[in-house]
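Note that one protein chain of the assembly has been removed; the remaining protein chains are unaltered in position.
And now, chain A:
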């Protein structure tokens, strides 16, 4: 499936060099990421020219994209692993909501130190993901249904803990939430820094380790991966565990960002995460994509929100419509590209 081998077929008339270059670019796996990055830059430049006088150009506005969407980035990275392996995880939003609720309850109502609650929350999220992966692999039930059950379960557990939201007044949480890391031109919150670290780790794991290659292989063709002797079950279960862990971590970041636990936190965020992954150019059938694309997907979604805030007259539902339109555009781009590759 290498892009270069496909090039002659993609340009059957074997015409000029520029055409060949164009077809090579169209066959390039990196194209979706490049398109998303270009779109992000175009949107940013557009915003600059339109809201120059309102301070859009300040570096802090750019850094705020990371501060305001750190949790989404972490959740989307988890979703990237699952989607890369050809699966899907619908429980993301619920696990995030559950984690905010769980930590708030543990810290505020039980008086446990944050240092103890954080690993516990991460462990619960990872274990939830592990269980889902176990059921998906061992009983051959569709990921869609199993993670749907996970969605119900974790949202239900949120409500079992408490029907009302719990605000967090704990000193250590407050300190953490207030801490800023200065970058000279502006500053980042702890949540944004954690998100960037997760991004770096995920990029390393997916692109430079044996585990990462297995995820790509299973997503590309499960039967072939099995015939090659790859540990199918272990990898699949691990992928859902990673997603569960990332969701829980995203929940912690969200808790820091919003400083409360609420049973209705992050409802439907799995869709935002999936949308970010798709807009980032990862193939939904699995086997192709980059974590960096997910970063740009999240940034584009975040930028839509900032632009709507700056515009002032646009209402929040335009976020949904714009996300849908972008989603549609990128799915169609992906589709035409994969169609080209096959011909």
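Criterion: a residue touches a chain if its C-beta (ideal position, glycine included) is under 8 Å from a C-beta of that chain, and two chains touch if they have at least 3 such contacts; residues count from 1.
Heads up, the rule we're going with is that contacts and distances are computed from a predicted model.
Of the candidates "Cytochrome c7-like domain-containing protein", "Acyl-CoA dehydrogenase", "Hydrogenase (NiFe) small subunit HydA" or "Ribose transport system permease protein", the chain left out of this view carries the UniProt protein name "Ribose transport system permease protein". In the complete complex, the residue from A:150, A:191 or A:212 that touches the missing chain is A:150. Looking at A:16, A:52 or A:142, the residue that reaches the missing chain in the full complex is A:142. Within the full complex, the residue among A:185, A:201 or A:331 touching the omitted chain is A:331. Among the residues A:92, A:275, A:300 or A:337, only A:275 touches the chain that is left out of the figure. Contact between chain A and the unshown chain involves residues 88, 135, 138-142, 144-146, 148-153, 155-157, 159-160, 163, 221-223, 263, 271, 274-275, 278, 284-285, 315-321, 323-325, 327-328, 331-332, 335, 339, 342-343.
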